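Removed: one protein chain of the complex. Kept in place: all other protein chains.
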Amino acid sequence: MKKLINEPGDYVDEMLDGMVAAHPKRVRRLDGTKVLVRADAPIDGKVGVVSGGGSGHEPTHAGYLGEGMLDGAAAGEVFTSPTADQLEEMVNACDGGEGVLCVVKNYEGDVMNFETAGEMAEMEEVEVAQVVVDDDVAVEDSLYTSGRRGVCGTIFVHKVAGAKAAAGGDLQEVTEVAEKVVDNVGTMGMALTSCITPEKGEPTFDLGEDEIELGIGIHGEPGVERTDVMSADEVAEHLTEQVLDDLELDDGDEVATIVNGMGGTPMSELYIVNRRVQEVLGDHGLETWDAWVGDYMTSLDMMGCSVTVLRLDDELKELLGAPADTLALKRMD
Amino acid sequence: MKKLINEPGDYVDEMLDGMVAAHPKRVRRLDGTKVLVRADAPIDGKVGVVSGGGSGHEPTHAGYLGEGMLDGAAAGEVFTSPTADQLEEMVNACDGGEGVLCVVKNYEGDVMNFETAGEMAEMEEVEVAQVVVDDDVAVEDSLYTSGRRGVCGTIFVHKVAGAKAAAGGDLQEVTEVAEKVVDNVGTMGMALTSCITPEKGEPTFDLGEDEIELGIGIHGEPGVERTDVMSADEVAEHLTEQVLDDLELDDGDEVATIVNGMGGTPMSELYIVNRRVQEVLGDHGLETWDAWVGDYMTSLDMMGCSVTVLRLDDELKELLGAPADTLALKRMD
Amino acid sequence: MADAEIQREAILAAIDNVAARIAEEKSYLTDLDSAIGDADHGANMNRGFQAVVEALDGDDAEEMGPDDLVKMVGKTIISNVGGAAGPLYGGSTMLASAELEGGITAETSVAFAETYLQKVQDRGKAEIGAKTMVDALVPAVHTYKKSIEQDDLPPLTALSKAVDACERGVRYTVPLRARKGRASYLDWRSVGHQDPGATSTLFILEELLETAEE
Partner (left out) sequence: MADAEIQREAILAAIDNVAARIAEEKSYLTDLDSAIGDADHGANMNRGFQAVVEALDGDDAEEMGPDDLVKMVGKTIISNVGGAAGPLYGGSTMLASAELEGGITAETSVAFAETYLQKVQDRGKAEIGAKTMVDALVPAVHTYKKSIEQDDLPPLTALSKAVDACERGVRYTVPLRARKGRASYLDWRSVGHQDPGATSTLFILEELLETAEE
């Protein structure tokens, strides 16, 4: 393994220092924590929108700090949920008096730690709501399992909830619109290679030169199926069809899409995938209102991509299209 | 080699289609070429700013199409300069009557093809100026050699020249400010791994598990020196010191920096590098006015990074800070 | 030495042994987690127990009764481990520590074990058979309780039987299909792999036994 790191144990700490060094006017770090918040947090009279989770998904989470998206972002160790006490500090620091929405990806660790944090914050009289994102259509959903994972669709939740909060929505309204995204979004991913975590220093799983993994998550966990290498077009078709199967869209529906890179895949290849994704959507009679292509929710240096589709209505279009000025995602009027 | 591609020969073509499919309202492709231009090009009364070069550096070049940066971007085959006839078509399509500035990276192929294109366009009565960026401090500069390469500093040239053109500067003013950037910018890069081109399908150069290359360019060409693996801090120190040696800055100078990823390096690691880069600049008494961290000028899936430093004055600060709304780089007021 | 003092020393010794064992098994645990999870269980547990050792090294610890000491262990795990293991190990330890208010006896240790198991299941919602630490915990706790309450065995013997039961639980996770935790995403592909959290549970119990035997 070769990485641009110092001590693996300092990885997250130094990354956060590097982010603050790059954006000292936009973000600050809560003392003694791995939490970054907007420099101007808490914003009086605005619902706070916060997120967090393991590190290794950059620009998620702190990259989305800023106007129109997140107020706070908690970084756990690589692929490990942040601890409840730090999550609580974040919630408190982002409460401008109107309460705080926590956007949680559906992983047991994240859910349990955020739950505990919410309970702790409510003891401090902070109103806290939670929305749990579970957009990964690769995983079977059932009451008896942990359910689906939260993956790249989370970025749409950040964007929409953040815009609603910026527009003056109250905690219930912000929560409802976040839930609307969760109900209408699906994602499916694949990997050409495993990522390498700084601690382990070796690929989390082994993939042959002629194999790919379908239905991977974002933590280097193996996927739901291993198959022979496919062309970019076949990958695009497979991922898109799986998501569409799950969403059950109607002819003429408008959608927003993300072709997301897992970290090690060049942008050129993501565009090659997007080309076919958009063709497939067109074949299904869908209209793409907005198409994002890039690294939004990564898995360290993993090669691969995911396809996210969100069904839109007028409200979601307005919020998705609203201005945002964050470290990694900006949108003009 | 595993890549998200179809036929290697269709790589650039399909990537461009995928870009247009993602941003149909922002960019369009000139028929029968590999040139993308702003959807609203040419813009009457504005100096056109165009660039181009081999593909494989995404988001360079077409990612910088949009308000405040580029009007046209020509894509060659992977790592191969576009042909002169396509460059000429681009220049013509981006001339709003005030002439066109071509931002060229100093590679023989790019320079020769842009020269020819400029001669051809001038025969059509289009006023054409060129600025050749040669920011790579790793390469010896001399009259008897090809000189230094143009690398990531080029993005600062796009930004500044684009802002000047948007602000109504004439061709000479836009050219002069572009040249000011060229005179005040330096970059040095390194690689942990070689990239893999779609045509060759194997690493361009071999690097052992304990080796890195210093002074690499952006085409998978080997660097100027091979050394043992270094820590992120050592890499940051080495690259920054080399650039500072070249720029000969004064105590108290304000600078803008880019810690640029080569494509396969996770963003977290770039921030780890940035942390130390900013410390080193501080130790030299320099003030960072603006710090960019991310994938700006890549080399396919290469792991590694480069450090760019630009000496600023009031004019450059104003232009660098001016709004931009491109596919890959946005900046609010 | 006063009774409280002896118990304090025993807890500190146990923690040292557990921490050393986890450090030793760190990459083994991570390897197990690589196969069906995200390759961090060893690092998570090790970070947590190193922090516990440090925390117990402080002056505060000298004044504490066994319940407060154990509570501090739980809290330290909560705020240093994260992930799923943090709230499960740390939260349950913290909440169960109240059972030790009167010191560590055969009875209070049974109560602690039962509450600990209950809290793991409250939080994680995993039934037995979901291929989690619960599969190792349930037989261990049940065996310990029965050995003491029904069979009137001395605690040391009961603990030794619990460790055996726990080990069988760990082996039992191998052929199971995961329904909870990250391994559940792999569905059928999780069959044939041993659960990391069950395994670390066993290591901890083994070290408790080891300490008790000394």
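A, B and C are the chain letters, set down in written order, and residue numbers restart from 1 in every chain.
What we mean here is this: a residue touches a chain if its C-beta (ideal position, glycine included) is under 8 Å from a C-beta of that chain, and two chains touch if they have at least 3 such contacts.
It should be emphasised that the depicted structure is a prediction, and the values quoted were computed from it without experimental measurement.
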Visible chains in contact with the missing one: B
Residue of B:Phe79, B:Phe156 or B:Tyr296 touching the missing chain in the full complex: B:Phe79
Selected residue (touches chain absent from view) among B:Thr60, B:Asn92 or B:Asn113: B:Asn113
Selected from B:Lys164, B:Lys180 or B:His219 as touching the chain missing from the view: B:His219
Where the missing chain touches chain B, by residue: 54, 76-86, 107-109, 112-113, 116, 136, 138-140, 144-146, 149, 197, 199-200, 204-205, 217, 219-222, 224
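To be clear about the criterion, only the chains that are shown with their structure count from here on.
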Labels of chains that are neighbours to chain A and to chain C: none
Chain A and chain C, separation of their C-alpha mean positions in angstrom: 32
Euclidean distance of C-alpha centroids - chain A vs chain B, Å: 29
Chain centre separation (chain B, chain C; CA means) in Å: 54
